[in-house]
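Just dropping this structure here.
Every protein chain of the complex appears in place save one, which is left out.
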Amino acid sequence: MKRLDFSRNETLVALVILGFCALATISDPSFLSMPTLTDLLRGGIVLGIFAVAAMVVLVSGGIDVSFTAIAAFAMYSTTLILVSLAPGLPWPLAFALSVGIGAALGAINGIFIAFFGLPTLIVTLGTLSIFRGFLLTFVGSKLISNLPQSMRDFSKQMLFRGTNADGSFFSLPLAFLALVGVVVLTWFILNRTLLGRSIFAIGGSVESARRIGVNVRAVQFFIYVYVGALAGLAGIIHASMARVANPFDLVGLELSVIAAVVLGGARLTGGVGTLTGTLLGVTLIVLVRNSLIVIGIPSTWQSVAIGVLILVGTGLPAWQAKRAAARAG
Amino acid sequence: MPAAADAPLIAMRGVTKTYSGITALEDVGFSIAAGEAVSLAGENGSGKSTLIKILAGVEQRDSGEISFGGQPQNGLTPRTAAAAGVKVIFQDFSLFPNLTVAENIGFSAELGAGHRLVNRGRVRALAEATLQRLGVQIDLDARVESLPVAHKQLVAICRALATEARLIIMDEPTTALTGREVATLLGIIRRLKADGVAVLFVSHKLAEVLEVCEHVVVLRNGRKVAEGPAAEFDQAKLTRHMTGRDVADAPPEALPPDAPLLMAVRGLAKAGAFAAVDFDLHGGEVLGISGLLGSGRTSLAKALFGLVIPDTGSVRVDGRDVALGDPLAAAHAGIGYVPEDRLTEGLFLTQSILRNVGIGRLEAHGRAAGVLDLAGLWADATDWLKRLAVKAPRVTAEVRSLSGGNQQRVVLARWLSRSPRVLVLNGPSVGVDVGSKAEIHGIIRELSAQGLGVIVISDDLPELLTTCHRILVMKDGRITDELAGGTAEADLARRLAS
Partner (left out) sequence: MSIAARFAGTEARLAVIAVVVFVAMALLSPDRFLSVQNLTSMAFQFPEFAILALATTVAMLTGGIDLSVVGIANLSAIIAATILIQIAGPAAVGPDAVLWLAASMAAALVVGAVAGLFNGILIAVLGLPAILATLGSGLIFTGIAVALTGGSAMMGFPAATAWLGNGLLFGVPVPLVLFAVLALGIGFLLTRTGFGLKIQMFGTNPLAARFAAVNVTSVLIRVYVLSGMLAAIAGMVIMSRANSAKADYGSSYILLAVLIAVLGGVNPYGGYGKIIGVVLAVLSMQFLSSGLNMLQVSNFARELIWGSLLIFVMIVNSKTGFGMRRGKPAPARPRPEQSSGSGR
């Protein structure tokens, strides 16, 4: 039923990924291997969860740049609480704590956006500074490298391990399941609940949504709480996998994450965005980060490559739209 | 809803609404019975839209009573109004462009039923059943943004009908439709009435729907000025009540035979928009161009000003070719363009009145290194505002604080200050009140008396007939007919629809 539609970003990004892999395999046949795949999947966990969160906001017609600060806040304060108060807390509870902190911070965004009606970019720009400033001033600014046992346990759990033909080890951490879970849950919310459809509806036309009786404020509030919760989850996973809680981590990633989502076809104007596209966008960014060197481009050119991808990936559809508009009477 | 047997479906009494001191509705009351179709007529600014919003629960009335089936309604919200069976089809349809047809139709039903989970099958089935009820076929999986206007309207009607509807309010239902589509719409309305659904048409041109209506209510400047059985109204009588004037203005004086040729358009064509457009415009002439929506009139108007790039053809002003597809070249050649949608295309709403005029004259007041002679610029702009009698408390006030008629004069002033040769006016009196409309027509006459060529693009027939020397009728992108000004309105209407 579905034909290859080249005007869709998803198709475009998928083709670029395939092309990249083909080039990489030609220049280094060992590229096509389990370690490459597991590195890719591993590198995509935190970025992927962030991207899913950012996509939900973009679909609703907003933009959130504070989620990295929320993640850092939730991750660091959870670790601190564990270390100083409850070292024995099992990891699922620690994760729940981090998610809860994230959701609470997201609720602050939600209040300013849904109930004060402030523009999303400005609010999250402000809360980015607030969350980060609060964290570093009042919670702490020192690296915690001695993670609580439960988090270390978590990071050691693997879905599978193996040894490659050339003797290199590979493994996929349990945390990958978190990304899978987030994707499934978000898919369910977006596509199977009225709440999710309302998110799309608001992104399509806030005024129309209001006119048919969608509770726009409640939906917006939910979005930012949900994004906060996902950020909390991504944060604690990041710390567990890095085996260190660094309060300076993560912040600074926000624009790249949004870029990955837009690369995957989500529109900045709202109403359009898919999980497939988002994951493809993340895949491409991680691939470029991990493996640019394989296709003969030095890794110092990494950010140029990502920049070019963003410009081409968003520029092509924009240019097509502009030409179509000029053609139309 | 347990309704008293004799209570009307909807009854309003003394409904009043003011917006920041300006009265939009004053003491309006009428009622609608089940299965009845009512026309609510009024010019722009008469308070129709406000009334719709109040009935739909989008706005709250200041005072007055509204009852549904004999039950007084206080604190209506969009949800409670919808639950009571009042469904509005707004002029912009208020659809979700990014969602599918099925979802647009089913959304309110899901919302109203309080479902938390969406069942795609249920939504589809409802959408399909509703489409069938109207006897129309539209791809359920198409995104609404990809549909033609008439289909969007059908989707909006389906959405209103998908859940129990007792009253359907249609805001300007025919503006976007061709003659055949209007006929289809009327057929649907008859079916709805047979099912006991009441319909309230709200429009400034209602002649097309009068035949299915039982009752007519006319609003003017926020007040009800006439009411009666539909059989007693025709377009002329409606117009009289809506405008408050008895006779239509006389057509303009004949053009002197030696009027010089000002603009010549030859073979102008753009695929999918218009084709083989030829016409001449003489100094002092007012040329009308009319046609239904989608006839290509707006595309043509934009092409004359370079906002649309034609495929072939030529536009000459004073014997010199004008580069096509370049607004700057068109402006330089002396063509001015007053757009149809004043709010989004014409005005810089949050900027001052002065700046809105002055933006047209920056070049004339530029000094070395792009520095402006501000005093000269503002004096020039103020002068034009005076000449067009723009009523404003301060010229530094934001232009959005002005009424529609004064806003339109600001846009006119911007162009007139450039002393254009040809002025293209797209919908010159859309959204202005009755009094300003007459004054704008007066300005058009004055301009033509000064030797300007004026092109008026409009679907307002009385306006065309009172201002234009000649009227070109467009259909499917071609000029199909030409009439002299002063033709009978019915004649023009017939030739437009044919």
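Each chain carries a letter (A and B) given by its place in the written order, and its residues are counted from 1.
Convention: a contact is a pair of C-beta atoms (placed from the backbone, for glycine too) under 8 Å apart; a residue touches a chain by one contact, two chains touch by 3 or more.
Predicted model, so just to flag it, every value in this text is computed and none were measured.
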- [ ] Kindly state which of the options A:A74, A:L89, A:L275 or A:I310 is in contact with the chain not pictured.
- [x] A:I310
Task: Which of B:A226, B:L261, B:L349 or B:A438 contacts the chain that the document leaves out - done: B:L349
Task: Contacting the left-out chain in the complete assembly, out of A:R132, A:R197, A:H238 or A:R289 - done: A:R132
Open item on the list: Please identify which residue in B:A142, B:I359 or B:A493 touches the non-displayed chain.
Closed with: B:I359
Task: Residue, one of B:E172, B:E285, B:D380 or B:E439, that touches the chain absent here - done: B:E172
Open item on the list: Considering the whole complex, not just the chains shown, which residues of chain B touch the missing one?
Closed with: 19, 24, 42-50, 91-93, 95, 97, 145, 149, 152, 172, 175-176, 202, 204, 293-294, 298, 305, 307, 327-328, 330-331, 337, 339-351, 355, 358-360, 362-363, 366, 369-372, 374, 414, 427, 430-431, 459
- [ ] Identify the residues of chain A touching the omitted chain, counting contacts across the whole complex.
- [x] 65, 112, 116-119, 121-123, 125-137, 141, 205-207, 252, 255, 258-259, 262, 268-269, 298, 300-311, 314-315, 318-319, 321-322
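Keep in mind that, in the parts below, only the chains that are shown with their structure count from here on.
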- [ ] Round to the nearest whole Å and give the separation of the Cα centres of chain A and chain B.
- [x] 44
- [ ] In the complex, go through chain B and note every residue touching chain A.
- [x] 56, 58, 77-79, 82, 88, 90, 94-99, 103, 107-108, 110-112, 115-118, 159, 270, 272-274, 296, 298-299, 302-303, 308-309
- [ ] Spell out the residues on chain A that touch chain B in their complex, using ranges where they run on.
- [x] 191-197, 200-201, 203-205, 207-214, 271-272, 326, 328-329
